[in-house]
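These notes concern the structure reproduced below.
Left out: one protein chain. Kept in place: all the others.
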Amino acid sequence: MKRIAVLTSGGDSPGMNAAIRAVVRTGISEGMEVIGIRRGYQGLVEGNFILMDTGSVSGIINQGGTILHSARSLEFKTPEGFARAVDNLHQAGIDGLVVIGGNGSQRGNYELHRQADFPVVGVASTIDNDLYGSDYTIGFDTAVNTALESIDRLRDTATSHDRIFIIEVMGRSRGFVALHVGIAGGAEAVLIPELPWTLEEVVDVIQRGYRRGKKSYLIVVAEGAAHGIQLAEQVEAATGYETRATVLGHVQRGGSPSAADRVLASQLGAYAVRFLKSGERGVLVGEQNECIVTTPLEEVWSKDKPLDPEMIELVKVLGA
Amino acid sequence: MKRIAVLTSGGDSPGMNAAIRAVVRTGISEGMEVIGIRRGYQGLVEGNFILMDTGSVSGIINQGGTILHSARSLEFKTPEGFARAVDNLHQAGIDGLVVIGGNGSQRGNYELHRQADFPVVGVASTIDNDLYGSDYTIGFDTAVNTALESIDRLRDTATSHDRIFIIEVMGRSRGFVALHVGIAGGAEAVLIPELPWTLEEVVDVIQRGYRRGKKSYLIVVAEGAAHGIQLAEQVEAATGYETRATVLGHVQRGGSPSAADRVLASQLGAYAVRFLKSGERGVLVGEQNECIVTTPLEEVWSKDKPLDPEMIELVKVLGA
Amino acid sequence: MKRIAVLTSGGDSPGMNAAIRAVVRTGISEGMEVIGIRRGYQGLVEGNFILMDTGSVSGIINQGGTILHSARSLEFKTPEGFARAVDNLHQAGIDGLVVIGGNGSQRGNYELHRQADFPVVGVASTIDNDLYGSDYTIGFDTAVNTALESIDRLRDTATSHDRIFIIEVMGRSRGFVALHVGIAGGAEAVLIPELPWTLEEVVDVIQRGYRRGKKSYLIVVAEGAAHGIQLAEQVEAATGYETRATVLGHVQRGGSPSAADRVLASQLGAYAVRFLKSGERGVLVGEQNECIVTTPLEEVWSKDKPLDPEMIELVKVLGA
Partner (left out) sequence: MKRIAVLTSGGDSPGMNAAIRAVVRTGISEGMEVIGIRRGYQGLVEGNFILMDTGSVSGIINQGGTILHSARSLEFKTPEGFARAVDNLHQAGIDGLVVIGGNGSQRGNYELHRQADFPVVGVASTIDNDLYGSDYTIGFDTAVNTALESIDRLRDTATSHDRIFIIEVMGRSRGFVALHVGIAGGAEAVLIPELPWTLEEVVDVIQRGYRRGKKSYLIVVAEGAAHGIQLAEQVEAATGYETRATVLGHVQRGGSPSAADRVLASQLGAYAVRFLKSGERGVLVGEQNECIVTTPLEEVWSKDKPLDPEMIELVKVLGA
């Protein structure tokens, strides 16, 4: 394997740059040339390639976003676009591809493996942490810490004004971010897509607290579990207590990556190159039980990553 | 003057605790007793008073919110409630009152001065910075820095995805927060309530940039100037470029105060006690040209605090 | 088990308060009374006990340090002091004890188990991460992130001035902090107590870099591996390049805990109570492979926690 390429795809997550840096420097130290593909699969279709040297990834380990940019590509999903992408890889003499991204991105990756028999490995990178095959994904820890900072700030106001705050965090179909943020933020309740909930339960938590003299509440909801602004109106209507909503939104995607995300990204990026070199392909590189492991790409979305039910219980006991 | 009281009122702002600490410790060092009134004017009506000693304000200088809590009080605005409030002050043997808060809070303060001839001084504290009589108000610097952190994060995503972001910040009728955040964040445009703007102008900034190859934009809007989510839809419709909105909301109110806010709050709180002792009353204590000064409370809302027009110009030149 | 006690001991680490909160609230939810012991083992000797209710741990999850305070206790190590401590536990009707702390603290804990047959469990809490029985200890993640912030700042100056910086981080006998900080900070070299190193090797890294045009360097050293200020002088003497040292020191101990530390502390604190209730004793509660597990206290210091040798390799490849 003499020349490999790397691209970032899907929503950006903090640590992608650290992963790119690890791929580039490990590749070079293994005697390979490393090509950066700009703008994700769209860049693959368009041949938007650039040769990367050691200096090209200097000073990026602490930067959010991705220096290779990301973009949606409808073209890549057409047979013509896909064929052009494969053709570009061959024409550029590329022997292997590392795709840094989340669920959707790893599907594109899988198609390159399945349809074109191209040597690919994926690197688990999404703030949602919803990829089967990696206990944690790159960007999750930073996103949780970013949301937590906001929650610490909101608690100041909640306490000072005896108010209820509903905080909507990211997580369309999974509640990892909400659950971690909720426990770390000392939230009184957490609503996640994986568990049914009713307005009555939420109101009940608040009213039981009020009877004990508790007057401020933080309730964390995953965007896939409840619409924050709507829920705030419902809670205020049902309890009569002043309730406000905050939708954290895209701020959770950016920012300098946390130490854990930089270390994880450095490990996954380095191992992706090594696995590719040793002949593995069609796999996701992730971290399980403190080890770097691979999982066949088709398992990554056919299997559901479990959510620790004990953590749900913890919210109830500790948020009391 | 042997016994003074202090209350916080209106929206909380970072640094209120530092101001409470300064009032309490300066009062005690001047040989006075200091009474804390909980829950703003409502606590004044209800007689929710507590004697404060030096230790009661230990370890709060770095805390957001207000340990004395804040609350709206409809009762204080009724003749009966107002009378009860004045009565409570007299019954408790209180000789002077320090009110830490923004515009609305200083009006209540003024009524105590005008109608009840009670010795009051105000301390300028609001994240909006919209109080005439103080170049900067307590909480403004922290709020601007908090919003700026979010903007720095959003720029990561804007750049990585070649996207336009509309960021709505606080400031109902004034654009101080938006203008400072916009310049510090390197925004391409800033919309404030003080200046008329049109969708065409915003679109024009973007299209001129696109012609030069610029593909990501941050546009900061004060909540009183534009509705962020709506504007994002309009911009996307008009330009065809992907546009997202983020409403920063209440996170701007909380958090550990910045150094500048802690220093300002310490100075204003200390001087409020000294001015009260020296016989000044019915004034707002603020900072102008690096000096601590007083302004008659009636001027505080009859006059408009000017916004530096040069800063508007600066956005246009530097955000290019 | 009707009444349990909790104490913090040894150097403070961010997340101790979150662990105290979890012990108190879990205990109460299990129908127990929870006693807080102030000032560690010294408070145990002196009977410095306080009954804790749910409200007593409100608003502390985001605070560094420990509300129960910590202290060294020479008295506890004497037969008389030890006897008095045990006596105090019995007199207060305490059925079980949770000790939150690091290596030294868990030894005291073990003595209560071994000599007095008192039901004890330990909670793994130290920024050094050097406790066998827990993949990560409470406070480690925060300390690494705190050190990393400093390193990100130093890199600005190193780059602007083409300078070498030696950064001394905590870790008397183990290099966990140094290694994580070094990888996350993009350090050119990391020196840890577990691995021999020579000045020649350090100089060689720098000189090879210079030949490639690299002019700024960050070298992270664990306090147990090298004396930062001395090493800076040696490196400057050997290379002729301007070299500065920074000793991060105690700032690494404090600060609001990171999300990961708050979640870990919440889990370990809650499980400590459950394990105690279920009859386990003389064990350390820790986290291994994403599960909460117990390890007999005598193993905690008779066994050495391994350091991943791959991470050392990673520094060399990525810091190139």
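Order of writing sets the labels: A, B and C. Residues in every chain begin at 1.
Going forward, a residue touches a chain if its C-beta (ideal position, glycine included) is under 8 Å from a C-beta of that chain, and two chains touch if they have at least 3 such contacts.
No experiment lies behind these values; they were computed from the predicted model shown.
Taking every chain of the complex into account, the chain not shown here touches B, C. Here the missing chain is touched by one residue of B:65, B:81, B:171 or B:185, and it is B:185. Of C:83, C:195, C:237 or C:251, it is C:251 that touches the chain left out of the display. Although one chain is hidden here, its contacts on chain C can still be listed: residues 8, 11-12, 14, 63-66, 69-71, 146, 149-150, 152-157, 159-162, 165, 244, 246-251, 253-255.
Annotation for chain B: contacts to the undisplayed chain at residues 21-22, 25-26, 28-29, 54-55, 59, 61-62, 135, 141, 144-145, 148, 152, 155, 159, 180-181, 183-186, 212-213, 256, 258-260, 262-263, 266-267, 270, 289-290, 308, 310-311, 314, 317-318, 320.
Just so it is clear, only the chains that are shown with their structure count from here on.
Arrangement of the chains shown, judged by which pairs touch: a linear chain-to-chain path with two open ends. When every chain is reduced to the mean of its CA atoms, the largest separation from chain A belongs to B.
Averaged Cα coordinates give chain A a centre that lies 28 Å from the centre of chain C.
For the pair chain B and chain C, the distance between mean C-alpha positions equals 39 Å.
With touch defined as above, chain C holds no residue shared between interfaces to two or more other chains.
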